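Heads up, one of the protein chains got dropped from this complex, but the rest are sitting where they should.
The block that comes next holds chain A.
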(Lines give C-alpha, C1' and ligand atoms only; values in the text may rest on other atoms or scores of the structure.)
Protein backbone atom coordinates (compact mmCIF):
# COMPACT_ATOMS: atom_id res chain seq x y z
CA UNK A 1 0.00 0.00 0.00
CA UNK A 2 2.98 2.32 0.11
CA UNK A 3 2.06 2.86 -3.56
CA UNK A 4 1.25 6.32 -4.83
CA UNK A 5 3.10 8.46 -2.32
CA UNK A 6 6.26 6.46 -2.73
CA UNK A 7 8.81 6.29 0.03
CA UNK A 8 9.24 9.49 1.93
CA UNK A 9 11.02 10.69 4.94
CA UNK A 10 8.59 12.08 7.28
CA UNK A 11 7.30 10.19 10.20
CA UNK A 12 7.44 7.20 7.98
CA UNK A 13 6.58 5.01 10.90
CA UNK A 14 3.61 7.02 11.94
CA UNK A 15 2.41 6.71 8.40
CA UNK A 16 3.19 3.05 8.17
CA UNK A 17 1.20 2.47 11.32
CA UNK A 18 -1.74 4.33 9.88
CA UNK A 19 -1.47 2.16 6.78
CA UNK A 20 -1.31 -0.94 8.87
CA UNK A 21 -4.48 0.10 10.63
CA UNK A 22 -6.06 0.80 7.29
CA UNK A 23 -5.10 -2.58 5.95
CA UNK A 24 -6.60 -4.22 8.98
CA UNK A 25 -9.86 -2.32 8.97
CA UNK A 26 -10.43 -1.43 5.35
CA UNK A 27 -11.54 -4.90 4.36
CA UNK A 28 -14.37 -4.27 6.75
CA UNK A 29 -16.40 -3.21 3.78
CA UNK A 30 -19.23 -5.68 3.59
CA UNK A 31 -22.38 -5.09 5.59
CA UNK A 32 -22.20 -8.62 6.94
CA UNK A 33 -18.82 -7.97 8.50
CA UNK A 34 -20.12 -4.83 10.16
CA UNK A 35 -23.14 -6.69 11.49
CA UNK A 36 -20.87 -9.48 12.57
CA UNK A 37 -18.58 -6.97 14.28
CA UNK A 38 -21.53 -5.36 16.01
CA UNK A 39 -22.59 -8.70 17.40
CA UNK A 40 -19.08 -9.38 18.64
CA UNK A 41 -18.91 -5.92 20.23
CA UNK A 42 -22.10 -6.53 22.20
CA UNK A 43 -20.62 -9.72 23.60
CA UNK A 44 -17.30 -8.06 24.48
CA UNK A 45 -17.24 -6.91 28.12
CA UNK A 46 -14.41 -4.43 27.45
CA UNK A 47 -16.44 -2.70 24.76
CA UNK A 48 -19.47 -2.62 27.02
CA UNK A 49 -17.52 -1.03 29.89
CA UNK A 50 -16.33 1.65 27.47
CA UNK A 51 -19.83 2.17 26.10
CA UNK A 52 -21.33 2.48 29.59
CA UNK A 53 -18.74 5.06 30.63
CA UNK A 54 -19.42 7.08 27.48
CA UNK A 55 -23.19 6.80 27.97
CA UNK A 56 -22.93 8.04 31.56
CA UNK A 57 -20.75 10.92 30.40
CA UNK A 58 -23.26 11.85 27.71
CA UNK A 59 -26.20 11.69 30.13
CA UNK A 60 -24.45 13.96 32.64
CA UNK A 61 -23.45 16.36 29.87
CA UNK A 62 -26.93 16.55 28.38
CA UNK A 63 -28.86 16.76 31.65
CA UNK A 64 -26.32 18.94 33.50
CA UNK A 65 -28.87 21.67 34.36
CA UNK A 66 -31.16 19.06 35.93
CA UNK A 67 -28.42 17.26 37.84
CA UNK A 68 -26.33 20.20 39.05
CA UNK A 69 -27.44 21.77 42.34
CA UNK A 70 -26.35 25.29 41.32
CA UNK A 71 -25.37 27.58 38.49
CA UNK A 72 -21.70 26.85 37.67
CA UNK A 73 -20.71 30.52 37.43
CA UNK A 74 -22.60 31.89 40.43
CA UNK A 75 -20.38 33.04 43.34
CA UNK A 76 -21.84 32.23 46.73
CA UNK A 77 -21.36 34.75 49.54
CA UNK A 78 -21.29 31.99 52.18
CA UNK A 79 -18.41 30.36 50.29
CA UNK A 80 -16.43 33.50 49.41
CA UNK A 81 -16.62 34.64 53.04
CA UNK A 82 -14.08 32.01 54.18
CA UNK A 83 -12.11 32.07 50.97
CA UNK A 84 -8.39 32.88 51.18
CA UNK A 85 -5.35 31.92 49.15
CA UNK A 86 -4.48 29.24 51.71
CA UNK A 87 -7.91 27.88 52.37
CA UNK A 88 -10.80 27.09 50.09
CA UNK A 89 -13.99 25.97 51.85
CA UNK A 90 -14.70 22.24 51.62
CA UNK A 91 -18.05 20.48 51.78
CA UNK A 92 -20.85 22.39 53.49
CA UNK A 93 -24.62 22.05 53.50
CA UNK A 94 -25.86 22.61 49.96
CA UNK A 95 -22.32 22.43 48.53
CA UNK A 96 -21.34 18.73 48.64
CA UNK A 97 -17.90 19.29 47.09
CA UNK A 98 -17.30 22.70 48.57
CA UNK A 99 -16.07 25.75 46.75
CA UNK A 100 -13.68 26.49 43.93
CA UNK A 101 -11.08 29.30 44.24
CA UNK A 102 -13.68 31.90 43.26
CA UNK A 103 -16.42 30.82 45.66
CA UNK A 104 -18.42 28.86 43.11
CA UNK A 105 -20.10 25.52 43.78
CA UNK A 106 -17.51 22.93 42.75
CA UNK A 107 -19.98 20.05 42.34
CA UNK A 108 -21.98 22.05 39.83
CA UNK A 109 -18.84 22.99 37.96
CA UNK A 110 -17.81 19.34 37.77
CA UNK A 111 -21.23 18.40 36.36
CA UNK A 112 -21.32 21.25 33.86
CA UNK A 113 -17.71 20.35 33.07
CA UNK A 114 -18.97 17.21 31.33
CA UNK A 115 -20.86 19.44 28.92
CA UNK A 116 -17.92 21.69 28.03
CA UNK A 117 -15.51 18.77 27.83
CA UNK A 118 -17.88 16.98 25.49
CA UNK A 119 -18.14 20.17 23.42
CA UNK A 120 -14.37 20.58 23.09
CA UNK A 121 -13.76 16.88 22.43
CA UNK A 122 -16.54 16.45 19.90
CA UNK A 123 -15.73 19.62 17.96
CA UNK A 124 -11.98 18.99 17.91
CA UNK A 125 -12.53 15.43 16.74
CA UNK A 126 -15.22 16.37 14.24
CA UNK A 127 -13.30 19.25 12.65
CA UNK A 128 -10.20 17.09 12.36
CA UNK A 129 -12.25 14.28 10.87
CA UNK A 130 -14.05 16.54 8.42
CA UNK A 131 -10.90 18.11 6.96
CA UNK A 132 -9.04 14.82 7.10
CA UNK A 133 -11.82 12.99 5.26
CA UNK A 134 -12.12 15.67 2.58
CA UNK A 135 -8.36 15.74 1.98
CA UNK A 136 -8.05 11.96 2.16
CA UNK A 137 -10.99 11.41 -0.19
CA UNK A 138 -9.59 13.87 -2.75
CA UNK A 139 -6.16 12.27 -2.54
CA UNK A 140 -7.55 8.77 -2.80
CA UNK A 141 -10.17 9.38 -5.47
CA UNK A 142 -8.47 11.93 -7.73
CA UNK A 143 -4.86 10.82 -7.38
CA UNK A 144 -2.18 12.45 -9.53
CA UNK A 145 -0.45 15.66 -8.47
CA UNK A 146 -3.25 16.51 -6.01
CA UNK A 147 -2.54 13.28 -4.19
CA UNK A 148 1.17 14.04 -4.06
CA UNK A 149 0.52 17.58 -2.84
CA UNK A 150 -1.85 16.49 -0.09
CA UNK A 151 0.46 13.73 1.06
CA UNK A 152 3.42 16.11 1.23
CA UNK A 153 1.29 18.49 3.27
CA UNK A 154 0.48 15.74 5.75
CA UNK A 155 4.19 14.91 5.86
CA UNK A 156 4.99 18.43 7.02
CA UNK A 157 2.28 18.25 9.66
CA UNK A 158 3.51 14.89 10.91
CA UNK A 159 7.06 16.26 11.18
CA UNK A 160 6.20 17.65 14.59
CA UNK A 161 5.00 15.48 17.46
CA UNK A 162 1.25 16.06 17.87
CA UNK A 163 1.11 18.00 21.12
CA UNK A 164 4.06 20.15 19.99
CA UNK A 165 2.19 20.95 16.79
CA UNK A 166 -0.84 21.96 18.84
CA UNK A 167 1.35 24.12 21.10
CA UNK A 168 2.91 25.71 18.03
CA UNK A 169 -0.45 26.46 16.47
CA UNK A 170 -1.81 28.08 19.62
CA UNK A 171 1.42 29.97 20.15
CA UNK A 172 1.32 31.27 16.61
CA UNK A 173 -2.18 32.64 17.09
CA UNK A 174 -1.75 35.98 18.75
CA UNK A 175 -4.46 35.39 21.36
CA UNK A 176 -5.84 32.12 22.67
CA UNK A 177 -9.55 31.50 22.94
CA UNK A 178 -11.61 28.36 23.27
CA UNK A 179 -11.62 28.16 19.50
CA UNK A 180 -7.85 28.31 19.07
CA UNK A 181 -7.63 25.32 21.41
CA UNK A 182 -10.30 23.36 19.55
CA UNK A 183 -8.79 24.15 16.16
CA UNK A 184 -5.22 23.40 17.24
CA UNK A 185 -6.23 20.03 18.64
CA UNK A 186 -8.30 19.35 15.51
CA UNK A 187 -5.55 20.26 13.04
CA UNK A 188 -3.16 17.82 14.69
CA UNK A 189 -5.50 14.98 13.72
CA UNK A 190 -6.14 16.06 10.14
CA UNK A 191 -3.10 14.28 8.63
CA UNK A 192 -3.92 11.07 10.51
CA UNK A 193 -7.51 10.98 9.24
CA UNK A 194 -6.43 12.01 5.74
CA UNK A 195 -3.86 9.22 5.43
CA UNK A 196 -6.20 6.67 6.93
CA UNK A 197 -9.00 7.50 4.54
CA UNK A 198 -6.73 7.71 1.52
CA UNK A 199 -5.38 4.25 2.30
CA UNK A 200 -8.87 2.80 2.61
CA UNK A 201 -9.96 4.47 -0.62
CA UNK A 202 -7.00 3.02 -2.49
CA UNK A 203 -7.83 -0.42 -1.13
CA UNK A 204 -11.46 0.07 -2.14
CA UNK A 205 -10.47 1.07 -5.65
CA UNK A 206 -9.02 -2.38 -6.19
CA UNK A 207 -11.96 -4.21 -4.64
CA UNK A 208 -14.40 -6.41 -6.54
CA UNK A 209 -17.53 -4.43 -5.82
CA UNK A 210 -15.99 -1.26 -7.22
CA UNK A 211 -14.83 -3.17 -10.27
CA UNK A 212 -18.37 -4.50 -10.66
CA UNK A 213 -19.84 -1.02 -10.36
CA UNK A 214 -17.39 0.25 -12.96
CA UNK A 215 -18.25 -2.61 -15.29
CA UNK A 216 -21.93 -1.74 -14.92
CA UNK A 217 -21.11 1.75 -16.12
CA UNK A 218 -21.81 3.57 -12.85
CA UNK A 219 -20.57 7.14 -13.04
CA UNK A 220 -17.20 7.86 -11.50
CA UNK A 221 -18.68 10.36 -9.04
CA UNK A 222 -21.23 7.83 -7.86
CA UNK A 223 -18.61 5.15 -7.48
CA UNK A 224 -16.59 7.43 -5.24
CA UNK A 225 -19.50 8.79 -3.22
CA UNK A 226 -21.70 5.71 -3.01
CA UNK A 227 -19.26 2.83 -3.04
CA UNK A 228 -15.74 3.83 -2.07
CA UNK A 229 -16.40 6.50 0.54
CA UNK A 230 -19.05 4.78 2.69
CA UNK A 231 -17.03 1.59 2.78
CA UNK A 232 -13.87 3.45 3.73
CA UNK A 233 -15.42 5.22 6.66
CA UNK A 234 -15.29 2.37 9.18
CA UNK A 235 -11.58 2.81 9.81
CA UNK A 236 -12.07 6.54 10.20
CA UNK A 237 -14.89 6.13 12.71
CA UNK A 238 -12.78 3.81 14.84
CA UNK A 239 -9.97 6.35 14.74
CA UNK A 240 -12.37 9.16 15.68
CA UNK A 241 -13.41 7.27 18.81
CA UNK A 242 -9.77 7.00 19.86
CA UNK A 243 -9.10 10.62 18.87
CA UNK A 244 -11.70 11.90 21.30
CA UNK A 245 -9.61 10.64 24.23
CA UNK A 246 -6.47 12.26 22.85
CA UNK A 247 -8.32 15.50 22.14
CA UNK A 248 -9.48 16.09 25.71
CA UNK A 249 -6.02 15.16 27.05
CA UNK A 250 -4.36 17.59 24.64
CA UNK A 251 -6.83 20.33 25.56
CA UNK A 252 -6.02 19.79 29.24
CA UNK A 253 -2.29 19.98 28.49
CA UNK A 254 -2.75 23.26 26.62
CA UNK A 255 -4.68 24.69 29.59
CA UNK A 256 -1.87 23.65 31.89
CA UNK A 257 0.66 25.45 29.69
CA UNK A 258 -1.37 28.65 29.93
CA UNK A 259 -2.50 28.34 26.32
CA UNK A 260 -6.07 27.38 27.09
CA UNK A 261 -9.35 29.20 27.09
CA UNK A 262 -8.92 32.47 29.07
CA UNK A 263 -12.62 32.63 30.05
CA UNK A 264 -12.68 32.27 33.85
CA UNK A 265 -16.34 31.30 33.83
CA UNK A 266 -15.86 28.29 31.60
CA UNK A 267 -16.28 25.01 33.45
CA UNK A 268 -14.29 22.46 31.44
CA UNK A 269 -12.39 19.61 33.12
CA UNK A 270 -9.10 20.21 31.36
CA UNK A 271 -9.24 23.87 32.23
CA UNK A 272 -10.25 23.19 35.84
CA UNK A 273 -7.40 20.71 36.24
CA UNK A 274 -4.76 22.59 34.28
CA UNK A 275 -5.29 26.01 35.82
CA UNK A 276 -6.84 26.00 39.32
CA UNK A 277 -6.26 22.30 39.98
CA UNK A 278 -2.48 22.48 39.83
CA UNK A 279 -2.29 25.99 41.27
CA UNK A 280 -4.10 25.00 44.48
CA UNK A 281 -2.83 21.41 44.61
CA UNK A 282 -1.44 21.78 48.12
CA UNK A 283 -4.42 23.73 49.45
CA UNK A 284 -7.28 21.67 48.07
CA UNK A 285 -6.08 18.64 46.08
CA UNK A 286 -9.68 17.67 45.20
CA UNK A 287 -9.73 20.60 42.79
CA UNK A 288 -7.20 18.59 40.76
CA UNK A 289 -8.20 15.03 41.66
CA UNK A 290 -11.84 15.23 40.60
CA UNK A 291 -11.40 16.76 37.13
CA UNK A 292 -8.38 14.49 36.58
CA UNK A 293 -10.40 11.40 37.48
CA UNK A 294 -13.22 12.55 35.24
CA UNK A 295 -10.81 13.01 32.34
CA UNK A 296 -9.13 9.65 32.95
CA UNK A 297 -12.51 7.87 33.02
CA UNK A 298 -13.80 9.46 29.86
CA UNK A 299 -10.51 8.99 27.99
CA UNK A 300 -10.49 5.38 29.17
CA UNK A 301 -14.08 4.86 28.01
CA UNK A 302 -13.36 6.10 24.51
CA UNK A 303 -10.09 4.16 24.28
CA UNK A 304 -11.76 0.91 25.39
CA UNK A 305 -14.63 1.29 22.94
CA UNK A 306 -12.37 2.40 20.08
CA UNK A 307 -9.92 -0.47 20.51
CA UNK A 308 -12.73 -3.01 20.83
CA UNK A 309 -14.28 -1.65 17.65
CA UNK A 310 -11.00 -1.97 15.81
CA UNK A 311 -10.54 -5.50 17.08
CA UNK A 312 -14.11 -6.46 16.15
CA UNK A 313 -13.71 -5.08 12.62
CA UNK A 314 -10.41 -6.87 12.10
CA UNK A 315 -11.17 -9.64 9.59
CA UNK A 316 -8.48 -11.72 11.27
CA UNK A 317 -10.78 -12.14 14.27
CA UNK A 318 -13.76 -13.14 12.22
CA UNK A 319 -15.24 -16.50 12.89
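Just a few scattered comments:
As a working rule, a contact is a pair of C-beta atoms (placed from the backbone, for glycine too) under 8 Å apart; a residue touches a chain by one contact, two chains touch by 3 or more; residues count from 1.
Convention: contacts and distances are computed from a predicted model.
Only one chain is not pictured, and the protein name UniProt records for it, out of "Sarcosine oxidase subunit delta", "Alpha-E superfamily protein", "ATP synthase gamma chain" or "Peptide ABC transporter permease", is "Peptide ABC transporter permease". From the options A:66, A:93 or A:172, the residue with contact to the unseen chain in the full assembly is A:172.
One of A:108, A:125 or A:162 touches the chain omitted from the figure, and that residue is A:162.
Interface with the hidden chain, as seen from chain A, comprises residues 7-14, 16-17, 152, 155-156, 159-164, 167-168, 171-174, 245, 249, 252-253, 256-259, 270, 273-274, 277-278, 281-282, 285, 288, 292, 295-296, 299-300, 303-304.
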